[in-house]
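There's a structure below that I have some questions on.
In this view, the complex is presented without one of its protein chains, the others remaining in place.
Chain nomenclature is as follows: A and B, assigned in order of appearance, with residue numbering initiated at 1 for each chain independently.
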Amino acid sequence: MSMTNRWDATALAGLGEEMYRWIERLYPLCRSITGAGVEDTLAVLREQVPLHIERVPSGTKVFDWKVPREWNIRDAYVKDPTGRRVIDFHANNLHVVSYSRPVHKQVSLAELKAHTFTIPEQPDWIPYRTSYYAENWGFCAAHNVVNALPDGMYEVCVDASLQDGHLAYGEYLHHGYSEEEVLFSTHTCHPSLCNDNLSGIALNAMLASLISQVQTRYSYRFLFIPGTIGSITWLSRNQQRAQSIKHGLVVTCVGDGGPFRYKRSRRGDAEIDRAVEYVLRHTGGAYQISDFSPYGYDERQYCSPGFNLAVGSLTRSSHRQYPQYHTSADDLGFIGPNWLEESLSVYLKVISVLETNQFYVNKFPFCEPQLGRRGLYDDVGAHPDPNAFRMALLWVLNQSDGEHALLDIAEKSQIPIDTVAEAASALHHSGLLEMAAARP
Amino acid sequence: MSMTNRWDATALAGLGEEMYRWIERLYPLCRSITGAGVEDTLAVLREQVPLHIERVPSGTKVFDWKVPREWNIRDAYVKDPTGRRVIDFHANNLHVVSYSRPVHKQVSLAELKAHTFTIPEQPDWIPYRTSYYAENWGFCAAHNVVNALPDGMYEVCVDASLQDGHLAYGEYLHHGYSEEEVLFSTHTCHPSLCNDNLSGIALNAMLASLISQVQTRYSYRFLFIPGTIGSITWLSRNQQRAQSIKHGLVVTCVGDGGPFRYKRSRRGDAEIDRAVEYVLRHTGGAYQISDFSPYGYDERQYCSPGFNLAVGSLTRSSHRQYPQYHTSADDLGFIGPNWLEESLSVYLKVISVLETNQFYVNKFPFCEPQLGRRGLYDDVGAHPDPNAFRMALLWVLNQSDGEHALLDIAEKSQIPIDTVAEAASALHHSGLLEMAAARP
Partner (left out) sequence: MSMTNRWDATALAGLGEEMYRWIERLYPLCRSITGAGVEDTLAVLREQVPLHIERVPSGTKVFDWKVPREWNIRDAYVKDPTGRRVIDFHANNLHVVSYSRPVHKQVSLAELKAHTFTIPEQPDWIPYRTSYYAENWGFCAAHNVVNALPDGMYEVCVDASLQDGHLAYGEYLHHGYSEEEVLFSTHTCHPSLCNDNLSGIALNAMLASLISQVQTRYSYRFLFIPGTIGSITWLSRNQQRAQSIKHGLVVTCVGDGGPFRYKRSRRGDAEIDRAVEYVLRHTGGAYQISDFSPYGYDERQYCSPGFNLAVGSLTRSSHRQYPQYHTSADDLGFIGPNWLEESLSVYLKVISVLETNQFYVNKFPFCEPQLGRRGLYDDVGAHPDPNAFRMALLWVLNQSDGEHALLDIAEKSQIPIDTVAEAASALHHSGLLEMAAARP
């Protein structure tokens, strides 16, 4: 896999800045699970990745659900008795509850407050709220602002439409040597929130762009979908194809400075689980591993018992784990180019482990073959770490019985997987190994 | 299982006192492995539980053993040279070695001492001794008493009979929806000893009485049998039926104030083992768990390799673990109504876990089903712990693949099993789950 070593720190330099600039462009768009904000977002991403855009009509049955009507919003505000806009969608699109039904009327302060969400503990932050499946109207605002409103009648206006239309999502498939797939899925339904999930969108697009430039063992599928209903829709339309997904990650919350957190797939010991944990263990920084739980992001759907796909979630500060979560404080200042670049690097290392993790079979399994007369000791001498390489040759020969892939051997021998892979490659070229099919 | 919640602390109030009063009545009776003391004990228990009394003739072959002759005792004493009763069966029935053969003669002090057991380390306590299978005569007495006896000739008398008769035991079967059984077995062969085992007898009778009043999933079998020979006899006569016993506990030593001790079944990871450990882990107090060993009480027979039943033993201070064990100090003052009631509560919680621990299968396994339109989020709002209940809904749906029963889900999710069961019940009523057969 020449790609394995292609993405070292030098190669990635500047890509964090690039992702950050994409996020700056996408930040003002008012995304939801349907509507123009999503379409506009996908259009920006198509500048980087040749995404295929799928549009599924409202009302389409997807497993136990129906694709909802399309929500589009033009304006939303609250005017105080003097006519001043005290809550203004154009100032921050979090101000309107996502999927709020249209409304335009005068209401008392009491009624206004009954329809307005605030965070008393963080009185300057605007919360993010949705009402996808219960028809309602509502606003979100800073507690300090709402608290200071004088008594009187207020004009409330949500100039939105909720009509039959489409649910749109973006998809890009990179073909590898194998039709077995690695899935990277990110949700596109959040409005002006940066870590959750413009960071995931940008990282997923950058991964797709980088992978599109190399030859790979696996095929790679990148999904840009609204949360929950999007993955349900995709899985409903691709029930057979989903069986080709051998490994996957839900990409979200990768732009802040927190430690990496890996939430295992429902299987718990899938190859993706071992690959991510291997990379985090050897990356140097602090990290956390947690078992699967049926809460969080789209891993809930990929890991539903009927699919039980090997899909985990690799994040930094994630779902409900940081105070800025789902508030206006999850803004452009909360994330940083360096952290995005670091996350990109970890994701690429995971890909590298998956690509590398072949099964080989020793064609000379009875006693050790003679390495010297095949020039392999010359390779040892030429290697930057001759001792590790020599041991890697012996380990690969000894363990390549069809039961151990290279990641197994790296873990058993405590030799870096790159060195193990180099040894396997040398032995393969010498005719001592042959590639074997992965275990079913 | 409405029964699950029926036995809270309020419902149990006073039952400890009631068990203690039964024990006070049973304390003076001279039980052994056969004879009138056992019959009288079973007669008292029949006032509480409609026990069926089985009587098996002496000489009946039971596996490698034979039912012994019946031992009945009327009097036993040692008179000193002045004619005073210095050891008197009527003062404490521990004074005679159980199954002592009849004797009436004059013996020297030396011969008397050769036939008399004492505990030098506890000079005021009378030990408990038996001689079931080696014919002999003997007395037990306080070391201080025997030590002070003057030289001279002593009249020893054991007015007992050892003749063909019967081995009697009590049995009560409560029929549940299923013919699969839960066994509670207690030994009835000890004379005036309270923790070992009037406490077990009383608790077993109380359990039988309570279970007889409710509808249950499992059938429940309560045995009141002499130790060793009784379980061997029952198993010999019920070899086929024993295969229906899915879970079981040997009930003994449950009246003192020591921490709970659970000795696992020979299988070690049977459902009963996991259920008891779950209850003890969530009960609050200290407890001890030990692996099976082939020593102790009737679990030795239930867990013999030919049966290997899932039978553990749930006790407090048990077999050889307390100084008062098998001495006159294991008396009415060593046990207490509050401790009996606490033990009862733990046993009932174990029953509740067994009754609750169903397998369900998610009928909508592909992605999550939509909970809102089935009113399940309203159930969430109405629950005393809405967060736990919401998570329990998701966990049950995710894990109900036929591989995980509710106890598995409670342990994985760390949500109380009662909440998990409530969620399963709500999902079942909504048509999202169906019950599945337990794994074989």
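Brief remarks on what is shown
Quick note on the criterion: contacts are C-beta pairs under 8 Å (C-beta built on N, C-alpha and C of every residue); 3 or more make two chains touch, one makes a residue touch a chain.
All values reported here derive from a predicted model rather than from experimental measurement.
Touching the missing chain, out of A:13, A:91, A:114 or A:394, is residue A:394.
For the chain missing from the display, the contacting residue among B:67, B:194, B:207 or B:235 is B:235, taking the whole complex into account. The missing chain lies against subunit B, touching residues 62-65, 133-134, 228, 231-232, 235-236, 239, 266, 291, 293-295, 300-301, 303-308. Although one chain is hidden here, its contacts on subunit A can still be listed: residues 362, 364-370, 372-373, 391, 394-395, 397-401, 412-413.
As a convention for this text, only the chains that are shown with their structure count from here on.
Chain copies subunit A and subunit B are related through a rotation whose angle, from the C-alpha fit, is 120° to the nearest 5.
If each chain is reduced to the centroid of its CA atoms, subunit A and subunit B end up 55 Å from each other.
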